[in-house]
Each structure stands twice: as C-alpha cells, then as structure tokens.
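On to subunit A.
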Amino acid sequence: MTILTNRRGLLRAAGGIATAGLPLPAFAQGSPPPKPDRIVVNASGGGMATQLRRSYFAEFERLHGIRVVDTSPVDFGKLRAMVTSGNPEWTVTEIGGQDVDRAKELNLLEPIDTSIVDLSRYPAAGRNSHAFIGSAYSTVLGFRSDVFRDGSHPKGWAEFWDVRRFPGARSLRNHPVDNLEFALLADGVPMDQIYPIDMDRAFRKLDEIRPHISVWWSTGAQPAQMLVDREVVLATGWNGRFFELARRNAPVGSEFMQGSLKSSAYGIPRGTRQAYWGQQLFQVMTNPRLQAMYATELSYAGLHPDTASFVAEDIRPLLPTAPVNLERQFWLNVGWWTENGARAQERWNRWMLQRG
Partner candidate 1 sequence: MELSVKGIVRRFGPVTALGGVDLDVAEGEFLTILGPSGSGKTTLLKTVAGFEIPDEGRVLLGGEDVTLAPPRRRDVGMVFQNYALFPHMSVAQNVAFPLEMRRRPRDEVKRRVIEALRLVELEGYGDRLPRQLSGGQQQRVALARAVVFGPRLLLLDEPFGALDRKLRESLQLEVRRLQRQLRLTTLFITHDQEEALIMSDRIAVMDKGRIEQVGAPGDLYAHPATRFVADFLGESNLLDGSASAGHAAIPGFGAVPLPAGQPDGGVTLLLRPEALRIAADAAAMPCRGQGKVLETVFLGQSAKLRMALDGGGEVLARLPLRPSDPPPAREGETVAVGFAPEDLHVVPRG
Partner candidate 2 sequence: MSSPGDSRRTTARRRETALFLLAVPALLLLGIIFAWPVLRLLAMSVEDGTLANFEKATLDELYLYVLFDSVKIAAMVMAICLLVAYPVAFWLSRAGRWGVALGMFALLLPFWTSVLVRTYAWLVLLGRNGVVNRWLRDAGLIDAPLPLLHNTSGVLIGMVHVLLPYMVFPIYASLLRIDPDLSRAAEGLGAPAWRSFLRVTFPLSLPGVSAGCALVFVLSLGFFITPALLGGGRVIMVSMLIEQQVREFLDWPFAAALSTVLLVATLAIYALIGRITRGARHA
C-alpha cells in the first residue's frame, strides 16, 4: 500500500525533526510572559462556540484580562500546515479524538504543562501528555419519538439493521469511523471484541443496510435536521445534537445503547507564541463548576469527577459519561483508526461508488 509506506516515511521525517530540536522547559520558573491583547481558540463553531464562551472563555477573560477570539472549523490539515510553516495563528485548537495520537507523532503539539494545568483528580482516560481532554461525546442512535413511541425504538445496532421490525428511511455518516463498528455489533460481535476490525465482515453487513440508507450524512447538523424534517426516522449522530433537539421539545429521542464514545481534545499548536496562555486556558477548563455549565447546555461532559454533582439531576442520565450510559457504550479505538484509517476510507469510497 503506497499510502501507508508514504505515511511511515512522513512520520519518520517528522520524528527526526522532533529529536533534532532541543525540548525547551515550558516556563518552568519565574514570572509569566507578558500578556497579549488576545488569544485565538479554534473549535467546531456553532452552538459549541457559544457555550465555550459562556462557560470558559468568559471566565478566562475575567481572570487574565486577555480577549479570546474564536475561529472554526477544526481542520487537522491546517494545523499541520500552520506548525510546518511556523508561527501558528491558533493559540489552542480542538483536535478530533482520532487525530490526537497522530498529532503527537507528527510533533504538532506543545506538551501539557501540568505545573499549570492541574489534572491530579482526572481519571486516566482524561490524562494525555500533549492534549487536554475537554469532554466526552458519543455517536448514538437518534430516532423520531412520534414514530417509535414509548420506548419502542431500536436499541442497539442489530435492531437498527432490522428493517422489518423498524421500518423507515435511515441515515448513516458518510465515513467508515463508527459505521464499521456498528456493522460488526449488528452482526453479533460483542462490544469488547470489535477490535481489530474485520473489514470484510463489516462491509458485508453494511451491504445489507445500504438500500435503506436514504442519506449518507457529512456534517453533524445533518442527521438532526433530517430527523426534524422527517426526511428519515432513524439516524446516527452525535449525542449533543440530539440532546439539543430534545431540549427544544422536537420529537427526536436518542439511545446510548452501543454508542461509540470518544473524547474531544484540545491542543496547543507547537511554536505558537502564546503557548503559556493556552495552558492557562486549559487550567480554567478543568474547573468542574464550569464543566457542569457546559454539560448542562450541550450534554458534553468534562472529565473532572466532580462535574456530575454540579449538573441538575434530570440531565445527568443524558450525559454520555453518566455511569449507566458508560457501561452500555464502547470507547472508539483511536489506535486502530490511526493505523488503518486511510485503508478503511479508501475501501469505503470504493464501496460508496458501487451503485445500489
């Protein structure tokens, strides 16, 4: 596979650069560097940007008197280009969960300075040498609650695949991530035996559902909107999108059963001038009270163990990190995707082009 040998070549090259440069102690001692008038935070935008501002940026601005400017969207290619060309514009950027390892390998991130960012009470899943884990989210099953009343909706992917018992148009993401896992689960693979993914088996199972997928979605807003418009009655989607609809009393529900958990991470692009203030922003984001504010609005819960206790009781079961939900879901294996993503994507593209 040309692609893979190429990537390895790249990784080697990047590693070489990393070892050649001397690691600098990040502001170990002494007074903090001078305050800039602003820092730039790049994230997913939309409603998330609003809540990031209300929960964290406002507090950071109040504490340090530095304005936070937000940009979007999250773009791994751009991150790499910025770091490669030097002097990144972003102080902090969100990184798709599956990209954290790659970003670290390519030496695109500043290490997290734990003398500033206090992670002492964080669980192991929330500690990463180069990324700050902001929150956890999950790809779950969304449904029209007026079509599937009183808990009669499909629970788990075998039922999602069962078009006779649960008729109606469906939507899946136009991407192999999650879908290969869901296909295996639908085919009877237990949650703890998904990895390594048997791609042949997964695509065979996907062949079955393909005629019933009316839309292969490509942006997070799509599945929610299609459920609202009754374009489809079942769709996979990010739990926060469905949470938002439920809060607005739209006839849309979501099911955490066999959901695919991942963490949303933030990193500091290597070489950015305001790295110190990026670390300070992370410290603000570890505050469980602020995390609770954020979770209450978006259902994306931070990983500080005290967060749940600050969230209203009726909202707790809607958080992907709620104990009852955690045990019904699986964590996406980022390592597998880092290794096999390109191969899976290419196969996915070919599979999409087989008309039918």
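Heads up, the rule we're going with is that contacts are C-beta pairs under 8 Å (C-beta built on N, C-alpha and C of every residue); 3 or more make two chains touch, one makes a residue touch a chain; residues count from 1.
The set was built so that all candidates are chains of the complex that A comes from, given by their letters.
Note that the structure is a prediction, hence the values are computed from the model and not measured.
Peer 1: Of the candidates 1 or 2, report the single one touching subunit A in this complex.
Peer 2: 2
Peer 1: Looking at the complex, which residues from subunit A come into contact with candidate 2?
Peer 2: 2-3, 6-7, 9-10, 75-78, 80, 102, 106, 169, 174, 214-219, 221-222, 225-226, 229-231, 341-342, 345-346, 349-350, 352-353
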